[in-house]
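With one protein chain held back, the other chains of the complex are shown just where they sit.
Lettered A, B and C in written order, each chain numbered from 1.
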């Protein structure tokens, strides 16, 4: 492998793709995940793979990394046929990968996860932990992630975990690396750090397959792009010269409407009702946020922006009843809501889209219908009964309403692609027709069309005289909002009416906004003890009950 | 902490040698009666005993308890090893330490014992066979509730019963049913058997304490519980001699039982233990209490009488089942 | 999975979505019938080995023998679906009746000394109450103290059995209140009362799981407790309730047992928990929670009981009895696994 780095060798293999897959077909029972799909990636190129949810991207990844065996098709690395299925070591020597699903082990330390199955040369060679920890520390430093190698993954934030995943994948020294939606779990600052690292590797001639639903990232990083649609290969073309709209059209198969911003702006009603839907007064959750007040008017879509440790997510969760704050009160349509009581919050008319759909959002084995109606089981029949017919009809309505791509209402939700799973979670939240819907990173891992759709859906919800609170750090999400409130270190940093610039908002999230915050520690900076506090305190409610 | 009190109490009991006693299990009628007799005799004879332990039918617990007796200065040990094989090495250890052992109810396969106090389980089986054979005039169908295949006593009874039947009553068809000493299992298997052979006319249950009530309940439901003497009556002989069986005999629900003398077990276990501690010795031959001592390869055995109890002698006061204190 | 799709959904879905493969749908429908083939095979063997097998007497006998076990299985199935475990059921079936009798039976006369603290008619209610109490305590230890459920209930298993021995002084109680005996002895419409009662309880339970809001919640909680919580389901409260119901069912099984066998033996139910789990799991209920139906669990019980019945009829040599028993469990497991086409765990 190493010799391919040298110029002459590189010349020799230049024409031979590092990976070439052709005629790949993969079925999962009913669903065809890949139909006669192909892809070819040249040495040293950064190749983007885009497509709507369920297009088959991740499936291709699992085929390229030897996790799943294709039903048909040929696969070769640098001209040589792919290793036998199951010969994991051989696969890993050819391709490293950051999977869409987390592959770190919560019980183990950061150091061990980084070097999992490579802690020592041989299976029976003793592990030298000190050295290992040192290597881990060095490796993490490259990403500016300040986590102790001795910390347990379970105690890390989502973003820190993602960086451990990335660091591990990139540390194999492979000449070909796959990243399946690596930025989905990162905030702006984190994405920056990732890209600097990737560019470094690009210069060393490492080839990438980069999957993302953020097209600007594609333009930023990649030279060529391949588009999949409905499990088929649609096109492969150089990125420059391929316009945003053309790309979206290729992905969706329909000429794309105006971009989400415009769409949202156009549909934005000038008449924001004057009676408040949500009133938050002086909420305090020790170590997370202090004395927060916030009001959301009827017809309003409010964005609650903030970096990882800003406490915006916990505030959203508190409104939904997940945490019981120490002080403050919360009223919906003027009626105060019992704090820290999820059922009470629901009853008061608060719908909730949790941050992590796998941990908090879905019952994987259960059907789409049941997941979508989980919050309204009291409306599906008399005397506490749940009538199958009503359940089905209700579910069918939600499936149409949010155009969820599923074979049937009875399909277990685990068989849906990421984006469609997210839609089911949103369906669950909207099912109660809540006065206020609290959505945390609602477009996480959702394709561009669905993203437009979901944001538009929240907008429509607001226009029916209700309101939406969108907790996120993704600018796309926030653009659709009438107002954006930014938080920093558990306090409200600034507030922007529509029409803010990206710079303004990013700055505010980083704590550089006018509001007096002298220091601006990196969001993932764990050396700040107060933030360490956040991490542990907020884990409890959010990840408790998941074992 | 009863440990120390017993110890101090014992010093009051003018220097009598300390006896360690282990009960095999706490969840059976028979062994609880045995335990009660033990306590009675201990207090009445003012014996010096270490705290009584229970090994919950687990040989490893028994060995652990015996080890404690060793370390707390037992001069003799009374035990009832339900597993007669696995006690071997422990007996050797005790022999090495010159601590005599009285084994109640079971006869260790190996290892030295001072005295085995038990009624002959093979005799149980034979007596039951004889009784049934005569009652059924040598022909018919008999169900046999065997205990646990891993239990020595159960096996002795089964074998003796089978041998006797084969020799003396070839025309009686025996259906052996393993039950692991579980009344529910016995009941369900009997129910199945009755469906298969409605003309069943005899039952031998190897442990009345376990099988009596479930069997009676089943026959009751099936309307097969006819008093002795009336046509269609199923002849039942049980084993143990617990009061419930006597009641059943009086009511004519069952015909007989073999009384396994819990009182004598307790009495002579203590008697021999004390004798052993004081260094007395015994010879094979008849004893003063209507039993005979026989020689074993690894010690002596006092084979206590196990009378057959029928309507005729069911009210005999000398039967322990009639004098048991509850 | 079909074990957990809404009733009717799978069937009616077929026309609705052509995209849905027939195969998975069929599996869907068969999932909780996966033991039926096993039952048929057993029935066939039974029929071959003895004409007595197909007599109503025999089959009713099997049914009656299944009652107590099936109630434990019913309770355990509910508990497993909600994602917990309770081993102590096998002791509850014994200790609950004993405590009840200890409280109601007179303190003198009769071999077993009760307290006579309560009138005799209260025997059954008290018994059930004791069951509820046991379930509540287990729930407290598991849900509030967050102790490991498996091992807590394992401790409870030993402790409750010990309590029974201590109270009954290791003796079986023979003079039992008539209310107990009644249930064991009467038959309605030619079948033992206990059988009818069990059928009704299973029907009610099955209906609740399929059509009741709180019933459905069990699957949600078992499938992903955190997701259920964020959906506004009172996870702890419902789980706790289920644990209590399970123990009450076990206590009621104790009532039937006592009536059936006419006495409370000191080791009533001991060692049953293995059978309970075997029946529940070969019946298609997942140990990881969120999967399975009561109907499946019921077929599990019947399978185990039929095995014993057939082996007795066939007159299997006692020495090989236990071996065959274990072998058949495994074979049944394999058959049901392939009949349902689903990987377990």
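Note that contacts are C-beta pairs under 8 Å (C-beta built on N, C-alpha and C of every residue); 3 or more make two chains touch, one makes a residue touch a chain.
The structure displayed is predicted, hence computed values, not measured ones.
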item: Contacts of the hidden chain among displayed chains; value: A, B, C
item: Contact with the hidden chain (one of C:43, C:57 or C:147); value: C:147
item: Residue touching the undisplayed chain, where the options are A:27, A:135 or A:152; value: A:152
item: Among A:77, A:99 or A:143, the residue in touch with the chain that has been omitted; value: A:99
item: Those residues of chain C which, in the complete complex, touch the missing chain; value: 141-142, 145-152, 154-163, 165-166, 169-170, 274, 277-278, 281-282, 287, 319-327, 329-330, 333-334, 337, 343-345
item: Where the unshown chain meets chain A, residue by residue; value: 65, 67, 88-89, 91-92, 97, 99, 101-109, 111-112, 116-120, 122-127, 129-130, 132-133, 146-152, 155, 526-527, 532, 536, 547
item: Residues belonging to chain B that touch the chain removed from view; value: 1-4, 6, 23, 26, 35, 50-54, 56, 58-61, 63-65, 67-68, 70-72, 83-90, 92, 109-111, 148-152, 155
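Rule of thumb we're sticking to: only the chains that are shown with their structure count from here on.
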item: Whole-Å gap separating chain A and chain B, where each centre is the average of the chain's CA atoms; value: 72
item: Centroid spacing, where centroids are CA-atom means, of chain B and chain C in whole angstrom; value: 35
